[in-house]
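Every protein chain of the complex appears in place save one, which is left out.
The first chain written gets the first letter, and so on, giving A, B and C; residue counts start at 1 in each chain.
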Amino acid sequence: MSSHRIQNPFARIDTSRPLSFTFDGQSFGGFAGDTLASALLAHGHRMLARSFKYGRPRGIVGAGAEEPNALVQLEAGPLTIPNVKATQVELYDGLSACRTTGWPSLAYDAKSIGGHFSRFMPAGFYYKTFKWPAALWPRVEPIIRHAAGYGSAPVDPDPEQYDHQHHHADVLVVGAGASGLLAALGAGRAGLHVILVDEQNEPGGWLLSAPHAVIGGQTASDWLKTTIGELKSLPNVRILARTCAFALHDMNMIQAVEQLHDHVAPSARPAGERRQRLHRIRAGRVVLASGAIERPLVYGNNDLPGILTAAALTTYLNRYAVAVGKRVLLLTSNDHVYQGACDLAKAGCSVVLADTRSTINPAWEKRARAAGVDVMAGYGIAEAHGGRAVKGAHLVRLHPERIAVAGNGPFIDCDALGSSGGLSPTVHLYCHDGGRPVWDEKRLAFVAPATGRAKAGIYVVGAASGEFGLQNALAQTCLTTAELLATFDKASAIATLNVRTDEPDLQPARRIFRLPDGKPEGHGKKAFVDYQNDVAASDIHLAVRENYRSIEHIKRYTALGFGTDQGKLSNVNGFAIAADALGKSIPEVGTTTYRPAYSPVTFGTLAGAHAADTFEPRRYTAMHSCHVARQAEFEPVGQWLRPWYFPTGGEDLHAAVRRECLAARRSVAMMDASTLGKIDIRGRDVREFLNRVYANAWTQLAPGKCRYGLMLDENGMVFDDGVTACIADDHFLMTTTTGGAARVLTWLEKWHQTEWPELDVYMTSVTDHWATAAVVGPKSRQVLAKLCTDIDLSPAAFKFMDWREATVAGVAARVFRISFSGELAFEVNVDASYGHHVWEALMAAGREFGITPYGTETMHVLRAEKGFIIAGQDTDGSMTPFDLDMAWAVSMKKPFSFIGKRSFARSDTAKSDRKQLVGLLTDDPQVILTEGAQMIETSNTAPPVPMFGHVTSSYFSPELGRSIALAVVRDGIHRRSEDGVKAGRDIMYAWAGGKAHKVRIVSAVFIDPQGARQNV
Amino acid sequence: MFVLHCPHCGEKREEEEFGYGGEAFIARPLAPETIDDVTWGEYLFMRKNPKGWHWEMWSHNTGCRKFFVVKRNTATHAIDGSWTLADARKLYDAESKAS
Amino acid sequence: MSEPVMQSPLHPFDLAAKARPLDASCGVWVSELPLLGYVSLRGQSSDQAFTEAVARIAGVALPTAPCTFAISGLAKILWISPDEWLIVCPRARPKGLLGEFSQALKSVKHQVADNSGGYTQIYLQGKNARDLLSHTSVYDLEALTPGRIVGTTFGKSSLYMHRHRDGYCLLLRRSFADYIWRYLVRAAEPYGFGVAQIDAALIAGAAA
Partner (left out) sequence: MKKEYSFWSLFKQGLQHNEGWDPAWRSAEPKPSYDVVIVGAGGHGLATAYYLAKEHGVRNIAVIEKGYLGGGNTARNTTIVRSNYLWDESALLYEHALKLWEGLTADLNFNIMFSQRGVFNLGHTLQDMRDIERRVNANNLNGIDALVLDAAEVKRRIPLIDASKGTRYPILGASFQPRAGVARHDAVAWGFARGASKYGVDIIENCEVTGLDIAAGRIKGLQTSRGYVAASRVGCVAAGHSSVIAKMAGIRMPIESHPLQAFVSESLKPVLDTVVMSNAVHGYISQSDKGELVIGAGIDHYNSYSQRGSPHVIEHTAAAIIELFPMFSRVRMNRQWGGIVDTTPDACPIISKTKVKGLYFNCGWGTGGFKATPGSGNVFAHTIARDEPHPLNRAFALDRFHTGHLIDEHGAAGVAH
């Protein structure tokens, strides 16, 4: 048996299952049911950490989520977890943990040197220093950064998995203490769909620390057994242990994280299981039964290892069979510690209980003395003594009314010290979506009123609502639950439950937070409010002195409540001390904002399954496997993956593209164009509709014909383009860009539904239905002819910009004679189920002509040679059709003022010297300009240099044997050489990465301006 | 995180099923050519953006793909109701007349 | 020239090879209902001419109640929106249907479009089928009673789902099939996951 372990049959540890673990490399033993904290305390291991700013020795203070000091690094390597609270680590065999602070060692911490000068490092220290010389700060900052921080992030990818689960429940109960269990029972018996979550490894809450309490004639432990038993038997109730509700969002959407792995030895973790699961619970009603956390009192040196909250001392004793000390000094302002004091005394500890109240609850005093507790009324602690552990404390007699020292008191030596300043209700979730806690002067607490947010479906029961006595808590839970059930028109089956307990009535607590030591604030020993951030009472007074008077300023100036405990122990003390310093009441000071997370939650849990290859969708075409088989390199385009180029025999991008381009220009090549958006549009008014949403005119287009269209936003700027075919008089098929498909469909629907519902037109996406192969090149007709015999492919019968129904490779197809390359080309569209078949059939048919598959890169080169734009590359949301020199694609005569038209007339948009799309030719034909190079007028580049536009597209054209580029240039259209401009205006420089290349501004069409080739 | 009632699907659905469509009832000028740049600019860019009740559009992206109108309080996130475009229009006009 | 062969979007996963008869080893059994016929239909349910013509051709009245579907001998008609339906039928049907509709609806406001290449369905069964969906979709599955169909989220994509026999049919777009399959497999892992041998009656049922 380790030194501090006692016999306690009620404890929740299993002494028949010993476990071994290491801390900082040292081996220890513990039992199943222990936490890392209880197991270390069982060995009398006190100091676990050094403080953030002053490097002061620190030990375990709490017994759960409130722990500010004992942050450890759990395990090592890929499975390591930084900053876990030792009080929340369930022990398993072989567990290994390390401290996160204390350098070079816990015993000797470099920061403690600073500690000696702590008076020169008050709150706001950094803001006042290292300002001069300017060069100083950059050198100091890295040192500060290395002194900061607790645990270390892993450096390897996370080997474990996470997921999300969505629930829709009638009632979610947060907290499975006495109150939560009872509320769940009420809702469960009423037949509602109930979820009960508790962040601890087993239900029970405080009752697990008070096993001797009596409820309706049963001991607490029996009451728990029966109650939990019944809940488990109800099919409509689900209990989730190790599940922390960390956030409450609008309309009662609660996020809760369930721990599935961390309490199990890595070797024993079931494969395929998740480490953590995010439960997203949409609850009709929420019952907050989240209890309360005892706050410590604030006095000199109150941060010594061995000083805990009284509640924690009680919990370690009753739940973990650990007597943290043999000689225990307790300090309280209220009744809550008395039961614990009795239990400690009964367990054989010598217990002195100093009560700051001069008149104390006689009933409790009787019980305490009977148990052998030495009770001292009207005493406080001036300061605690000790180095790496508490050795004792210097008591003072307190003035019965004023917060002042009335006289000297004894020095009590002790090896454990616990204090209680009262309970702070756990109101966090009540406040996450805008709720505010209310200061209750009688209970000396910020409480969440039981039905304060009933309208929103949020109910609060038990300690969370300020009902601190067990019986009151349970009685109030019954009432509140009945109110909740009434909103479901259900009667309560727990209304008449016997919840009588054996506690004496509560006597009011004393209103005291910072104990007096007879000295002005800041003169005595540092009295800590927020342990994790080394915030002392004097820092709060200093902040106020410097006019950081809003509680939010105090928080931000001192870092009060900024830590990984989010001020669970410190905030209320901080607010009260601030009120004192400000001469205001506590409600006037108010609280800081409670925000998620109640307890920290891993990024992995938040991401859930949206990681690795399911991070975001990858969309594939029906021909994808054909491209994979041909070793294509892929490029993400929107959500899609498209073949970028098809390297063969170790080719690089340029070699492959060169080969692919020449094939398209000289013989035949093929591209997968399936990703283009396709929208089937039908209705009597379809032409009128197209007239409104496109810049050009659609009234005349005959069935069997296609037309290119520009789509503008209302600001007059091009945002999408594509070819639209007339299927029948009232029926069109629109194509959009790959990335734009979804946006365009929503855009069209929005205009139709919200502005022009009277138009007779329907739109349906058929993007996924069609697989499209673009057969491109002089020999494309021959290839197609081999597979398509039921239509006349001759130039006369099947003209450029025509489309036909046909059978290709035995499959019904729509063949479009359109071209994005300027070559003779046919786009074969088939039911995607046949996409693979048709692609392979075309490849086979084309083999004799050396048919060459090509990807997006070659597609870009081919279209650039023709001066065809790519929306999103040659446009950036600031280009009108005129800027693109595409006036031919705008019909200003259309009666209806199409989308974007009016904007052309605005003074800036109407300017003739806007940035316009042109072609560029470099002096040196081998030089390929950088896409994104800036256009300037001189080769002199001493900034600031006036810029006139930029290069949008740039390639080496294998066909021309030279480089070509597209650019947008201010007044570009009037600078083009062809149009015989004033000498020199056509000469500019394209500047990128420090190099300026001389270029000539030319037409954007580099090949076949008459379009002869596509018409053959 | 909202639950919105889709008047077309007749069900309450989670926010993630919807897309936000911005301020409702911004009428497009009937004869854009006849109005000046300022008026056109107002239509294009100026928004009420009230702190309080807001008539706004949402589209049921994963469901019926219909646009509909929600009256929501931008300060409290309270929702007063949701309606089809046509029904909402009537309520909105009535409200505008009242105030 | 080789005979035309169809490929379902999940073809690359070669489910046939992985398929086995149902047993107790898995909580979730999945199979694809491949290569069915899908026809998108739009029109006004207030227009008698439209509803009657459709009823005549489809052999069952158009479901006009939101989020419901109707089954006839030859097809299943899914309500998508107040003016949109998706007809699921055997693969041979759409060609005929399209003709018949266009004929019958000549003078009626409507739209029909073959979407057969654009969709596939996944059938989910097993004791944890519903649990699985609670991981992938935000929808309240309690409300997904037999006879109802809803479009909702699936991971970062979306799909339509409805009950079928003692399982669920997931109707999804072709290009998302790869993502949805991977997502589903990942989500099912904790429950044990198997590819179920596909039974012809099931496909027929799904089609009608």
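The criterion applied here is as follows: contacts are C-beta pairs under 8 Å (C-beta built on N, C-alpha and C of every residue); 3 or more make two chains touch, one makes a residue touch a chain.
Every value quoted in this text rests on a predicted model; they were computed, and no experiment measured them.
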Which displayed chains the hidden chain touches across the whole complex: A, B
Absent-chain contact - pick from A:872, A:919, A:958 or A:972: A:872
Touching residue (missing chain; options A:38, A:200 or A:564): A:564
Touch criterion as defined above, residue of A:716, A:740, A:846 or A:919 at the omitted chain: A:716
Residue touching the undisplayed chain, where the options are A:403, A:611 or A:1005: A:611
Interface residues of chain B (partner: the chain not displayed): 1-2, 15-16, 19-20, 22-23, 37-38, 40-42, 44-51, 54, 56, 72, 74-77
Chain A residues that touch the omitted chain in the full complex: 80-83, 117, 119-120, 122, 125-132, 134, 137-138, 141, 144-146, 148-158, 160, 162, 164, 247, 249-250, 253, 255, 278, 280, 432-434, 520, 522-523, 538, 542, 545-550, 552-553, 556-557, 559, 562-564, 566, 593, 595-597, 600-604, 606-608, 610-611, 613, 615-616, 618, 635-637, 715-716, 872-873, 876-878, 903, 906-909, 930-934, 936, 941, 943-945, 947, 950, 952, 991-994
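The working rule: only the chains that are shown with their structure count from here on.
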Approximate Å spacing (C-alpha centroids) for the pair chain B, chain C: 32
Residues within chain A bordering two or more other chains: 166, 282
Residues of chain C touching at least two other chains: 84, 138-139
Sites on chain A touched by chain C in the complex: 161, 163-168, 193, 272-274, 280, 282, 609-610, 613-614, 616-622, 624-625, 640, 680, 682-684, 760, 762-764, 766-771, 787, 809-812, 830-837, 840-841, 844-845
Touch list for chain C against partner chain A, complex: 1-9, 11-12, 35, 40, 42-43, 83-84, 95, 109-111, 113-119, 131, 134-135, 137-140, 142, 155-157, 173-176, 178-179, 182-183, 186-187, 189-190, 192
In the complex with chain C, residue positions of chain B that touch it: 8-11, 13-14, 16-17, 61-66
